[in-house]
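Structure incoming, see below.
With one protein chain removed, the remaining protein chains of the complex are shown where they sit.
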Amino acid sequence: MRYSFLSLARNALTGHRDWPPAWRSPEPRASYDVIIVGGGGHGLATAYYLAKDHGITNVAVLEKGYLGGGNTGRNTTIVRSNYLLEANAHFYEKSMKLWEGLSEDLNYNVMFSQRGVLNLAHSDAQYNAFGRRGNAMRLNGIDAELLDRDQVAAMVPDLDCSPSARFPVRGGLLQPRGGTARHDAVAWGYARAADARGVDIIQNCEVTGLIRVGGRITGVETTRGVIKAPKVGLVVAGHTGHLAAMAGLRLPIESHVLQAMVSEPLKPVLDTVVTSGAAHGYISQSDKGELVMGGDLDFYNSYGQRGNAPALEHVVRSIVTLFPRYGRVRLMRFWGGIMDMTMDGSPIIGTTPVDGLFINGGWCYGGFKATPGSGWVFAQTLAKGHPHRLNEAFSLDRFASGHAIDEKGAGPIPGAH
Amino acid sequence: MLLIPCPWCGPRPQTDFTYGGDGTVVRPAEDAPQAAWADFVFVRDNPMGPHRELWHHSAGCRRWLVVERDTVTHDITGSFKPGEVPS
Amino acid sequence: MTTQSFRNAEGGLIDRATPLDFTFDGKAFQGFAGDTLASALVANGVRLVGRSFKYHRPRGLIGAGVEDPCGLVRLGAGDRAEPNTRATLTELFAGLTADSQNRWPSLKWDASALTGLAGRLFPAGFYYKTFISPQVLWPTYEKIIRAMAGMGTCPEGPDPDVYDDRFAHADLLVVGAGPAGLAAALAAGRLGQRVILAEQDMRLGGDLLAANRSIDGRPALDWVADTVAELEALPDVTLLPRTTVFGYHDHNLLAAVERVTDHLPHAPAGLPRQRHWKIRAGRVVLATGAIERPLVFADNDRPGVMLASAARAYVNRWAARPGTRAVVVTNNDDGYRSALDLQAGGIEIAALLDTRPEGGGALAQMARDAGLSPRHGMAVARALGGHAVTGAEITALSGGGATETVDCDLIAVSGGWAPTLHLHSQARGKATYDESLTAFVPTDPKQAHESVGAAAGDLTLAGALAAGSRAGGDDTLAPPADDHPAAPIQALWQVPKPPSGKGKRFVDIQDDVTAEDVALAHREGYESVEHLKRYTTLGMGTDQGKTSNVNGLAIMAGLRGQTIPAVGTTTFRPPFTPVTMGTFAGREAGHHFAPIRRTPLHARHDALGAVFQTAGLWLRARYYPLEGETMAEAVAREASHVRRIGGMVDVSTLGKIDIQGPDAADLLNRFYVNGFKALPVGKCRYGLMLREDGIVLDDGTTTRIGDTHYYMTTTTANAVTVMRNLELYLQVHWPDLDVSVASVSDQWAGVALAGPRARDLLARVADIDVSNDAFPFLAYREGAVAGIPARLFRISYSGELAYEIHVPSDFAPALWDALLEHGADLDIRPYGTEAMSTLRIEKGHMVIGTEIDGRTTADDLGMGRMVSTKKPFIGHVLKDRPGLTEGGRKQLVGLVPVDKRTPIPETCQIVKPGVVTGRDPVPIEGHVTAGTFSPSVGHPIALALVKDGRARLGETLHAVSPTTRVRVPVTVTSPVFVDPEGERLHA
Partner (left out) sequence: MPDLARASARASALATVSRPGVGPDCGVRLSERPADALVQVAVPAAARAAVADALGHALPDPLTAIDIPGKSTRLLWVSADQWWVEARDGTAPADLAARLAAAGARPTDQTQARVVVHLAGEHTRDLLAKGWALDLHPRAFPAGACAQSSLAAVSVMLAAVGGGAYDLYIPRSFAQSLWDWLLDAGAEFGVGVD
């Protein structure tokens, strides 16, 4: 049943008793053409584009828990393509373009809200660096505006822009087309659309082993039995290292926890996504009214999916320092997600030394915005057996060959994005 | 906040330390091939479970220590001076 | 002023001698000390307190404590307003003002309630199904949705209050001061343990405050008073009322918030508003009690439908009657206790319904003895009324659905008790479903904690006292109590719709989630409890589903045909109840967000009118403007003064490291790309460090000040990193090297003296021979400068004849004064970091962050020749990877504007001349790293990283900044604009 205002009204008359399931709950078949491990946004998007763009519909998405229960379901939903380095810029901009038509494409409102993403600069040096990035974006065909302090103050009135602030606001880099999206809806929308094209989405099915014969992948072992496929794509975010180890691969990845939090719901107070690298915090307001906030990693390896107090406190300190008006607002929930941090802060999307095994991971804390683009290039990579032009640079061997894509210049430390 | 036992100072809050990552990777011989060096610098086991890792007691005695910690439960089962880590 | 017409003349833990005036929605009321805002509203007969999240339905109080989902008000006004504040948790004080939320124009007549009428159009998740095409219209709809959603409004301005942090340590932390918690604290306290007892309520006593119970044959409150008095007298016991433990973190760290002044009409000066306790506990006793569950029936959200335990709490603790005529409905024995207490409190019991077909334990008998006649197998099918309950449609659960109507203004419901296991779960403990309780109970603790009393699923008072004492370390302490054998509870997750089909059956009353929404989620495949939660928003409100989660998942279990434990719970997350951001931030926000580092010369710069700049945590003197001067003018003046005459600049922020030991030279040789083994005593050398991946990390000079003694300087930015690296390699990778390192960044201050007259000045103040022969470029001497013991270096960042003078920090002002005084007639003047930057750009020297940007190699920066091929050093292998050595890499060059006039902004990227910047991507040739007006060459210059730049000298390119609409044709040049031969250095 297509979703629309009309169908909603029609169903209202019958007490909403006739809505079909958004996706089926099929039993796994013995074999598929492609198995996608991981039912997050990226895995589901990959399945969708495999079916839609490449006509490959004999596909299973295997999810150990519930759809979208990984980082897709726990991220702060910031969507942007404001990158300095060319490989990043072109890839994320492709993703941005897909976002701009995604609700219609999926027939599911993912609430993509282009309210602007504003990075605050707190010194001349940072302002200049942002300027260089903004100009690189413009040369790469991406929207960017460099704002001075007064423009920032006008755009975000609650921000402390006084010169006496501990880290005074100097200006900011705005990407007007950036914004947020309703994270769960992205997973559900892709799942529904992929299912409609014949993809089997199998929840509560954990992959416990990767079956190899003579250096080739032939299938997976799962908690629901063995499932065969000549091509397997790992799209498991924080668990990439864990899954790759099942195929004997060690990766330039560490898993770390990133925390996020929401306040109690408020009437609209903040219309832009605001981030401050110097203060290590970012904030936006969801359509439901909560202030959604996050910051830095906890900075130690963890699969705990829960955080610890210091990182959390640091985020709130920075937000209250930037936005003194929010001091009395209460937080109602905080949580963590497991990030697959690479050694240069950029993702890995492509082939592996194991034939038939493909990886899409290493998203660090910025992969939500990549969801459509990632699915799109990965579908192509799986279908053709080699990367698309847009993900060529994100290869696994770039570290050994000296082609790291180090947006922050932080070096081989798994903490940057 | 984790409570990390420093072999020199005793249990101290996590905020007094700086994390140093996997403590099992060994710096290769200077004349080892490039690939071995790339492995040392970039590639990690990243285990789910017990993990031996380096921490620097930066706000305390400024010594590096090796901590054995479970990456799922965060339970700490050992803390050693480098060079005295049991195998 | 309305009188407290629903207040009983006697009883309750209120102080009738202390009346307190307050207003709600502008109307004046009175309550008593000891009241909460909620109990005072009840005492005044106020039923309607708010509007619901989605349908804007009228809402009243449902609970009396943390569980209440609906009584949310905006407390206070202006900058001190507090949105979404729970009336049940707000202690009344004189002058309190509160307003209802989420309604317009008034609470009674809320225009948005129309959405409720069209409610059928807005089932769970309706927004996913509509506003889809055309996508460009979504922003318009979104605005409307955002305005409708949300609850309270943010305070108007910056929070004027102060919050505090507080670390604490205890052998035992007891959470909750009900009978179980008090007993635990007492037992442990008597054993001499360090105990902290935290209780969210303003009073200690827990459930006993609201119940007519007896302990040891005496009123239970006497036992409470005695216990509290004894605890107060124990020196190592800390009692923390008004303190909610909200987070249970790893390694037994618990976070709590103490509301220090919220209950005071005027906060005393100096006191923080709220305190953030971080308690590291040896052991934790969770005595957090249990929360009663409501029943799900049609229109169960009407003001006047209330948890039975809440109704009895209002009557017992506050002597306030939540109604005059009540229908009580229960599926367990405890409902009888409520009915008895309500009756004793002067409320007529119109009907007492027990959903169980028969039975009831001792309490049921007591009810019968008291003249109540319970009706079995009956439930409320629907509440009647609008802004307040006017009656109940009751029905037999097994019958054909026939209903009868009972007039009443209160429906007291008891659906059973659920242990408050939030903290246990946060600490990774498991929750197991207990059939006999129809609730999850805590099992399998993962840290050093245990749950006792109602929190552990034991609902008896004697059990609570016994378990508490045992957990406190003494199981002989527990006194006996008045418990009554109870009959089993009945699992009843929803009452069927009334035959009329009318009404909404709310599961989550705050977020307006109904049993029908749960069914819809199930039908559409959102059947995992996590999907249910996210699709319908069940349990996502400010109460986090304290009264709704179990009902919701039980209904889902029924739809799925599975057991409740098979369906599972959602994850418990902190905070237990919402906590202000101010508390989280504590004192280290705003001005104290990050400590400030000041150089020893800070006051001197200040006195000279310097403009400061933040650099990491440091404040540095950026320039010293003369009256009416712009920054650019001041900088050009300062820089040119250095080149023509001489200047001095504070370089105290450099990292400084003392290195000693027989293997020190070897260590340096391994850290720097260039050789350090042959450096003689009394000499400095510039060095470059790489990361292991072959990228440049840092640069600086290191001086051999003794045979096995070196003094290293690092950049300001990397001081911490380099020091930590030295320790890492010495302690972990190269333990065989015998070297000691110590940071001396704070011990030594540095002043660089630069320019043609630098030597003249130094000669006047230093006690050493500073002639070029005696003290040549890169020499080091110790001596006295102006009588101050100093380390003197002939090094130069500016490219001038220059010296660095390092003195112990406390002497820096004296040094500075002496240089100014003795340099006055030479016209030596201070310059700031900005002029220093101009001077370094003129010389093509690089800095961290722009040229050394974490991606550049030594060769990119033109330093390839420095890199030794004869020895290993950090990064020596990976620097040779193909990606770092192939053609097409960006190399450091200089840029000069073709017109020799137009400044080259530091924001610029670089393109080829013909390239048109518009919507389409264009090739980028490089970027500007630094630009300035060069007083020495008389026009703007810049440094840049340009693809294959060294091979493109003389080529014309364009520096462009589309964001600021700048395009400057530039010529590629050498990065060294001044004195390429270094004659000035060696002069």
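A, B and C label the chains in the order they appear, each numbered from 1.
Definition applied: contacts are C-beta pairs under 8 Å (C-beta built on N, C-alpha and C of every residue); 3 or more make two chains touch, one makes a residue touch a chain.
What you see is a predicted model; the values in this text were computed from it and never measured.
Colleague: List the neighbours, among the chains on screen, of the chain that has been left out.
Modeller: B, C
Colleague: Check each of C:156, C:767, C:825 or C:983 against the chain that is not shown and name the one that touches it.
Modeller: Once the missing chain is taken into account, the touching residue is C:767.
Colleague: Which of C:448, C:678, C:742 or C:937 sits in contact with the chain that's absent?
Modeller: Answer from the full complex: C:742 touches the omitted chain.
Colleague: Given that one chain is not shown, which residue among C:52, C:674 or C:809 touches it?
Modeller: Of these options, the touching residue for the absent chain is C:809.
Colleague: Touching the left-out chain: which of C:202, C:462, C:477 or C:596?
Modeller: Considering all chains, including the one not shown, the answer is C:596.
Colleague: For chain B, which residues lie in contact with the unshown chain of the complex?
Modeller: Touching the missing chain: residues 1, 8-10, 12-13, 15-16, 58-63, 81.
Colleague: To test your reading of the contact rule: which positions on chain C touch the chain that is missing from view?
Modeller: Interface with the chain not displayed, on the chain C side: 164-169, 194, 269-272, 278, 280, 587-588, 592, 594-600, 602-603, 618, 658, 660-661, 738, 740, 742, 744-747, 764-765, 767, 784, 786-789, 808-814, 817-818, 822.
Note that only the chains that are shown with their structure count from here on.
Colleague: Would you please write down the residue numbers of chain B that are in contact with two or more other chains?
Modeller: In chain B, the residues touching two or more other chains are 1-2, 34, 38, 41-42, 73-74.
Colleague: If a residue has to touch 2 or more other chains to count, which residues of chain C qualify?
Modeller: 249-250, 253, 278, 428, 692-693, 878, 881
Colleague: Within their complex, state which residues of chain A touch chain B.
Modeller: 239, 241-242, 245, 250-255, 299-304, 308-310, 343, 399-400, 412-414
Colleague: Which positions of chain C touch chain A when the two form their complex?
Modeller: Going by the criterion above, the answer is residues 53, 80-84, 120-121, 123, 126-135, 138-139, 142, 145-147, 149-159, 161, 163, 247, 249-250, 253, 255, 278, 428, 516, 520, 523-526, 528, 530-531, 534-535, 537, 541-542, 544, 571, 573-575, 578-582, 584-586, 588-594, 596, 613-615, 691-695, 697, 849-850, 853-855, 878, 881-885, 905-909, 911, 917, 919-922, 924, 927-928, 960-964.
Colleague: Can you list the chain B residues touching chain A in their complex?
Modeller: 1-2, 14-15, 19, 21-22, 34-35, 38-39, 41-48, 51, 53, 69, 71-74
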